[in-house]
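After this line comes chain A, so read on.
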Amino acid sequence: MELLRVEDLSFRYPNAGRNALDGIDLTVQNGEFVLLCGPSGCGKTTLLQMLKKELAPAGEKTGRIFYAGAPQEDSADAGEIGFVRQDPESQIVTDKVWHELAFGLENMGVPTDTIRRRVGEMAGFFGIEGWFRQKTDELSGGQKQLLNLAAVLVMQPKLLILDEPTGQLDPIAAADFITTLQKINRELGLTVLLAEHRLEEIFPIVDRVLVMEDGRIRADDEPQHIAARLTAISPDHPMLRALPAAVRVWQEVRGKGECPLTVKEGRDFLHRHFTGSDAPRPEPEDPEKGDFAVELKNVWFRYEKDAPDILRGVTAKIRRGEIFCLLGGNGAGKTTALNVIAGLERAYRGKIVIKGKPIRSYQGNSLYRRNLAFLPQNPQTVFVRDTLRADLAEIPETMGIPKSEQADRIGQMANRLGIASLLERHPYDLSGGEQQKCALAKVLLSEPKILLLDEPTKGLDAFAKQGLREILRELKREGITLLLVTHDVEFAAETADRCAFLFDGEILSVDSPRRFFAGNSFYTTAASRMARGLWPDAVTCEQVVACCRAEESRTGRKTDFPAEGKL
Partner candidate 1 sequence: MKTVVTSGKSGAFSAVHPAAAMVYFLAVLLISMFCFHPVLQVEMLVGAALFCITLQKRGEALREIGFYLPLFLMVAVTNPLFSHNGVTPLFFLNGNPVTLEALLYGVSLAVSVIGVLLWCKCCGRVMTEDKFLYLFGKLIPKLSLILSMALRFVPVYLRQSRRVIRARKAMGLFSGKGITDRVKNRMRVFVAMISWSLEHAMETSASMRARGYGQKGRTNFSLFRFSPADGVLLCGCVFLLAVVWIGRAAGFAAFSYYPRTGGIGAAPADLAVYAAFGLLSLLPFLLEVKEVIVWSCCVSKI
Partner candidate 2 sequence: MKKDILAVFGIVLILAVLINGTHIQSVDEYYLTHIDDITPESETVTLSIRCDAVLQHYDELDPALRSEEFVPPDGVILPPTKYVLREGDTVFQILDRAVRSNRIQMEFQGAEENPFGSVYIQGIHYLYEFSCGPLSGWMYRVDGEFPHYGCSRYKLHDGQNIEWIYTCDLGQDAGALWMGGEE
């Protein structure tokens, strides 16, 4: 049965030059799990908001939306369509978990005894019992997002719409969240429409994928056929880069037959067609040498006298001009380590040396002038003024640069990062990716030699990540030392010169990404898990594809993949 039908929907924001949505045709069947993907700004969020009339933005709309056979305007119940957004924090309304769960039902005027039963049921289904009476503020990001989902589901919607719900979560919480979505879809038969950037886990479990671009739906098919569809539009369609590793490798080597979606399927595919006999020589071990921009010597840190240690003897040397990624799970102390290096927290034991001088010998703000800059996890926190230009001007002002020169510097920096057109905008009106570039521009204005970045890929889509990677490489070429703290193993594998693994307040291993990820069996990239056993050194999709190509050319076999059935 058809639950949702969109007919030739176009939409234009007031004063906008072009349509945000342009002739969208779409149907969603009852019980379907549909993934909506596409680059930032392609109109995903607008489309999803249009589907829920309470959230529909103001503007010029043409076309029609039918919900359960009736025009959208006639449907009554706000509870019929549930909506979960990206930011876990701002969606929570009340201070207690149980109250948040009951909030929607209270609004619908449901009697309290029914609320009691439904809330209890929902808490049981989600495993919320343990924190049912807690304050919402005390929850982790993953718990908050799960609560937002439960608070919507308790209203028993027929359709669940989610707009990048895992964007702000760490990979483990994100995987949990997606598993929950799958459970809801499978066990309750709930129809789910989900917009998402991070496709690795979600792609294999959905029924259908929609790819949007410039306000249009460019592809609408089962996940297995999406790569072929996109290739048909353009052989190097940018969206291809965002697909899961298995799909990318399969598409790059022009695989035939059923497209692998999961790591397991990708691994089977590779093993079936390649022998891995000519594995490249492992990279030589790389001695600790050269001059170091940052040195940590046996650093210990705790927040309070009686609190447990967060850092327990961290020792690391970061070379001048390298990109150093500090990886690790939640609560391993990554962000704390970064704060200690940035001088925002003080280690109670051990030594931190920045450019050959102990951190304590930097007086006043000298550490933050032409030395070290810090890009916080949430780029919004960098902005305090009404326009981006005024915000950027803060830095040269405090550095005592003459007025006449300030504008030049800001202009140069804006051009360099491609944000010149945004200078007169309010920083809060920018998209996540733009905000991050602008925040980066601001911290770079202090002309740092060392740049610290806390989770720079959080909430970014594949294109923005690609852009960030290019910027970081450019900065590296200029001789800036970059220290990243991240959850994102894929990004680290493709970007870093060296990676370090922080666990329980200690650094367990430091190595080049190839050696680092090849040495890990679980904490590694999807590409590495697929190619394990064939090319243990290949840790990114590019590397796996290169190995495949090398084998093809060596054997002289222009691989002609037999269709699956003939094997």
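The rule is short, and it goes like this: a contact is a pair of C-beta atoms (placed from the backbone, for glycine too) under 8 Å apart; a residue touches a chain by one contact, two chains touch by 3 or more; residues count from 1.
The set was built so that all candidates are chains of the complex that A comes from, given by their letters.
On a predicted model such as this, the values are computed, not experimentally measured, just so you know.
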Next item on the list: Sort out for me which candidate, 1 or 2, comes into contact with chain A in this complex.
Entry: 1
Margin query: Per the contact definition, I'd like the list of chain A residues that touch candidate 1 in the complex.
Written below: 52, 54-55, 77-79, 82-83, 85, 87, 89-96, 98-99, 102-112, 115-116, 119, 133, 135-137, 148, 151-152, 155, 339, 342-344, 364-365, 367-369, 373-374, 376, 378, 380-385, 394-395, 398, 426, 428, 442-443, 446
